[in-house]
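The structure appears right after this line, and notes come after that.
Other chains of the complex are left out, but the ones given are in their true place.
Letters A, B and C mark the chains as written, and numbering starts fresh at 1 in each.
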Amino acid sequence: MTKAQADELSRARMYALLGKLAPLIFLLALVIIFASLQPRFLLPLNLFNILRQVSIYGIIAIGMTFVILIRGIDLSVGAVVAMSGLCAAVVAKGGIEGRFMLSADGSGYHWALAALAAILAGTVAGLLQGMAVAWLSVPAFVVTLGGMTVFRGIALTIGNGGPISGFDEAFGWWGRGMIGPVPVPVLIFAAVALIAWVVLTQTRFGRAVYAVGSNPDAARLSGINVSGVTLSVYALIGFCSGLGGFVLASRLNSAEAVAGTGYELTAIAAVVIGGTSLYGGTGGVAGTVIGALLTGVLLNGLVILNVSPYTQQILVGLIIVAAVAFDHFIKRQSR
Amino acid sequence: AEPKGKDAEVTILVSPLTFAFPHFVFLTDELKDEANKLGGVTVVVADGQLSAPKQIADIEAAIVQGVDGIILAPVEADALAPVVQQAIDAGIAVVTVDRPVNGVPDVLANVAADNFKGAEAQGEAVVKAFPDGATIVNLQGIPGDKTANDRNGGAHKVLDAAGEKYVFVAEQAGNFSRDKGLEVTENILTGLAEVPQVIIAANDDMALGAAQAVDARGLKGKVAIYGYDGSEDALKAVKSGDLAATIDQFPGLQGRTAVSTLVAFIREGTRPESAEVLVAPVAITADNLDQAERVGQIGE
Amino acid sequence: MSHPSSPLGKDQQKPGRASSPGVLPFAPGSDAAPGSAPGVTAPLLEARGFVKRFFGVTVLDGVSLSLAPGEVRALLGENGAGKSTIINLLSGVHQPDGGVLLLDGAPVRFTRPLEADHAGISVIRQELSLFPDLSVAEAIFAGHLPLTRLGLVDWRQMREAARKALARLGLEIDVRAPVASLSIAHQQMVEIARALTRKSRVVIMDEPTASLSPNEVAHLGEIIAQLSAEGVAVLYVSHRLDEIRAFCQTYTVLRDGKAVSAGLVSETDIPSLIRDMAGREVEIGAAGAARQAGAPVLDLQHLASVPGGRGGQRVRDVSLVVRAGEILGLAGIVGAGRTETARMIFGLDPVGSGEILLNGRSFRAGSPAAAMAAGIGYVPEDRKGLSILPDRSVAENFALTGAVPAGPLGWNDRPGEAKALAGFVQRLGIRAASLRAPITTLSGGNQQKVILARWIALKPKLLIIDEPTRGIDVGAKEDVHSLIREIAAGGVAVLLISSDLPEVLALSDRIVTLREGETTSEQPAAHATSEGLMARMTRHG
């Protein structure tokens, strides 16, 4: 290898590294801008606020990363959050007064059972959608668009349109508690992200996710169980949405059918800002965490700067597009 | 916290439900106007976007920012309680407007006209106009939305209690939007063998959409349509007879009262006589049009 | 596609029936069969009476085939004869409509590729089916990633094994690089490496050498011999008959979905194989119309690509001249920079330095559209990636370049297009059930002919053809060759890029060789030999 060639290679590597770091660079730039405009932005309290605010849709965005990696999409997550939150609430309350009771004496159940109910509801919802995608080969966009209205309808039916609120302390700890200075939902988010990272980078299942997203036909020909992977991935995002629903209900001390509206787009935005391609096969959990933080920082910073609500909407849209454009620009340089 | 003094600079956060509904746009505008009159009051506005987590995030940001007071129309009474408590613990005075939060006794005041009560007024107006009973179409708001639920519940409470002669022949969701209200009404009118006597809608937009559907079918004047909110367009329609009535919750008054109460407390430590400052909703018909808050906007 | 001589009754789909002597001239798998490898008795894998239909069209009509351990069998046939279809049936991609598959003498059914894989059958597919986003190492082991004791992916072992497998093929590349950054040829070798790392009992290779140059082909030959010695059965498909002679012991020839002959390679010769495939005499190497070279059309002076591209600077110093009415052959081994030279001329890649003269004037195509406007046509080597519109009909694929001008308001001239296409269908023997069916229902070779037709119909002044006969059968190759000669004779300047040296020698007027992005020689084709060219294409020349 000549010196020129070696130089070229190291330059290419540097660009590739930059490409990976692009979302992080953008995030830091945003933080610096906000901090210089309003120093209170950097208060530890505010930073933990951002983390806590990000954590619930962050958990969902982690699941969404898997789905997008296999070229799928899930528009139903917001509805599943609402539905599973209501399932948790119903179990925690032991039923709904005047409509149906789950316990003989009208007393509620332990938070663990409530959490289990939420996660189970979410996972089953995901699994059903996964079946339609994998077995009926209906495009994921359609299945989950349908799922979005179906699960919202079920949520409305469960709660009869109204909220269910007022849970015990132990239930509330999962959304509002702290361990030291760190809010519990942040820890849950961190744990989910860490596990997902290990699964994606170090296990056969994780690599199969990338293979299916990169070339589903080739994956099938290589002996990868493509339907199985697809099913598992949708079950997984269902799991994440169920968990998110439980944490949200706990944090709000209330569950209702309109909860989680719009989470699908926020979660997808976090994944894509984090550098995962909508065409599948490339990206990962680390990027998603950064993408989720970026979204959180953006919303928090604009409020702290007292930007008018209408202008906020305009800026949020523009900055999200700019973030992804920046990412693509850097990645193109590395070609 | 100690009173800041008579002419102290005051910063407050205003977080209404959503700016997609003119009701809250008007409330906020009037509130800002009052703040201007008071002088030295900086109003920071955040759009709740009908999302409790969004509103919580906005309030958390405001606490960090160190505002002196918060005026809040909570998306969800229970969900917002913890963050409101947090704000109060941080020495920030909180006034709720339009609707209360649950279980935070230290809230300075709740300046509100209950949606449930307003819908009762809507129902009573129907009973008054149709003492012998009526066939009723009910246009509900966004399914699951708190406002939609309250307004639906209030109307049902009165009309169900008034006897079996009040029959709900169709109940559908119009999502608070004019086009959906129009579409759903068109469909309902076709689906019903007999023209209903009354249409009640959970907001003015849907009522105005329904009025158009009724008009297009040549039924103008044969169906009494009841809106809700007292918006400019609705008042015009009441005046012209397209709507039978609309419910005014006096959002402007609520906004003004909220901000003056809050600022008085921050500057001078005066508390209102009661923590509940209730504004009674009024059904506005052609007869009492002058009572409507926004009547000045519709011209002659 | 009718076969009046063998009516297809339902009963013929029953196992065994199709292999009766009436249908085939020999009994496959039996000891007496002339097609079985010497000294081997029990076949490892055997297909009996395979029948397959697509859209009601019978593609395979009672084909039988066997593979014994250590046997290397060639599967021959024209484009569309059904070779890839048999492979798809053997590997569980499709299920036969009739016939039976025997593994170690016992009937089996593969409903998914996974099952064939578990049975020890690995396949190198005709169309590349790799994972563009994965690293080379991972693509090689996809579906069979090695694990550490903790059950996690063993990246280190995987990379090491991938490096070794590629080294066996004479390829040394960074196995961490994404597959998408490799050339088609290198991707093809990764695909081969993938099959080799499996502990397979049967390896099926569907045109593995279609985009390889002689060096790599030689490596592959050694590997096949080694596999055979280890007792692995190999089924080998190629349109390059010299490879068949060098690598294979036995052969089966398909024609129109039927096995028409089989036997020992040593007992036959190329002309008779061609006769079996085509069902007629094919004249090889027919000289075309005499050509007269005219004024220079394309003149490259010290052309170089932009440094710092994905694989570094591929083109460093290329100078050559193509004249009107002549065919200039551009020879080089994989990665020599031929394709990238073509891409720069056609405006697909930026030019680094040097000069492109078109008709004597300096020229830079900013885009393919601009190049086409300047009278340049380009048939790329990557058919699947850069040529076909998979969901669209044959007719629409043909019309893509707008060779038949549209009417006012951009109104499509459908009758005009149909007429032009019909001419090519005849001329090139394009075999398609319907011109309105998606192009993906055609065999690879027939797709290639449609793509060629698309560009020839455009009547360019300079036609660049990258691997024109990749995957095209011998008979059709002659058709394509005479067509290329004909358009050159018509005054078109043709730049021919091909890894198939006999093809370069047979078609070109002059030949330029490329090595590591630099032109190393130029000579009249009449004076050139394969050996001489190879020497100039490689470092040791």
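In this section, a residue touches a chain if its C-beta (ideal position, glycine included) is under 8 Å from a C-beta of that chain, and two chains touch if they have at least 3 such contacts.
Just so you know, these numbers come straight off a predicted model, no measurement behind them.
> Give the stoichiometry of the complete complex as a formula in the chain labels shown, bearing in mind that each kind of chain is drawn only once.
Written as a formula over the shown labels, the complex is A x2, B x1, C x1.
Quick note on the criterion: only the chains that are shown with their structure count from here on.
> Approximately how many whole Å separate the CA-defined centres of chain A and chain B?
33
> Using CA atom averages as chain centres, what separation in Å is found between chain B and chain C?
Roughly 71 Å separates the two chain centres.
> List the centre-to-centre spacing of chain A and chain C in whole Å, with centres computed as mean CA coordinates.
Comparing mean C-alpha positions, chain C is 44 Å from chain A.
> Counting only residues that touch at least two other chains, what does the list for chain B look like?
Not one residue in chain B touches at least two other chains.
> I need the residues of chain A touching at least two other chains; which ones are they?
none
> Sort out for me which residues of chain A touch chain C in the complex.
Of all residues in chain A, those touching chain C are 4-5, 8-9, 11-12, 201-204, 206-208, 210-211, 213-215, 217-225, 280-282, 335.
> Can you name the residues of chain B that touch chain A in the complex?
Within the complex, chain B touches chain A at residues 19, 44-47, 50-54, 56-58, 60-66, 76-79, 81-82, 102, 142-146, 148-149.
> Show which residues of chain A lie in contact with chain B when the two form their complex.
Those in contact with chain B are residues 38, 40-41, 43, 45-46, 49, 53, 56, 152, 155-156, 159, 161-163, 165-166, 176, 248, 251-254, 256-259, 261-262, 299-300, 303-304, 306, 308-310, 312-313.
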